[in-house]
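Heads up, one of the protein chains got dropped from this complex, but the rest are sitting where they should.
Right after this comes chain A.
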Amino acid sequence: MTYAYLFKYIIIGDTGVGKSCLLLQFTDKRFQPVHDLTIGVEFGARMVNIDGKQIKLQIWDTAGQESFRSITRSYYRGAAGALLVYDITRRETFNHLTSWLEDARQHSSSNMVIMLIGNKSDLESRRDVKREEGEAFAREHGLIFMETSAKTACNVEEAFINTAKEIYRKIQQGLFDVHNEANGIKIGPQQSISTSVGPSASQRNSRDIGSNSGCC
């Protein structure tokens, strides 16, 4: 599968905010979250289409590795985008955003696109952090903001794709040096690899997008 660019993302945030579920929901929709079965994954890749360009997103979850400082700092540096996730039903996960953001700013390239995500928007009745608070935090720190639900798949596509759009925009503005792979962006191989592709996750996903939008 050939692509124009490869963007590396990381997902950060407190444990239990649903990072790996978001990742799985985005990369492999076949795992339906409806069966009261919480399934997540720490790595995934998927192709998306932005402005007619095939762009591959590679997403690395850093969960479980927080105890090693070397690991988190390296992850930040190698990523072009970061999803900073909190749980709208647990205020403490929102309160910790500042320190996550500080870490991210310290270790990442200054161009890294950070998307703030309030997850679990399906649990409206247990909401502990107002949407406006998330918006205000994002505005103050120059982040993109969205509320998502990994469970209902609401806004999950949009979160990943909007981040990709922002990175793509920055590339076109010449802010990213695309030839420097340390930034988390890679130019795709020139020759197309001729592997016939079955109904992969990405193709089916593109079909699902329509049905997902408008749920939040």
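Structure notes:
By our rule, a residue touches a chain if its C-beta (ideal position, glycine included) is under 8 Å from a C-beta of that chain, and two chains touch if they have at least 3 such contacts; residues count from 1.
Please note the rule applied: contacts and distances are computed from a predicted model.
According to UniProt, the chain absent from the figure is "Protein CLEC16A isoform 1", selected among "Protein CLEC16A isoform 1", "GTP-binding protein Gtr2p", "Glutamyl-tRNA(Gln) amidotransferase subunit A, mitochondrial" or "Protein farnesyltransferase subunit beta". Set against the missing chain, the residues A:Gln54, A:Ser74 or A:Asn162 yield one that touches it, A:Ser74. Only one of the listed residues, A:Gly44, A:Gly118 or A:Gly134, touches the absent chain: A:Gly44.
In the full complex, the hidden chain is touched by chain A at residues 8, 20, 24, 28, 30-32, 34-35, 37-45, 58, 60, 64-65, 68-71, 73-75, 77-78, 105-106, 139-142, 177, 180-182, 195-200.
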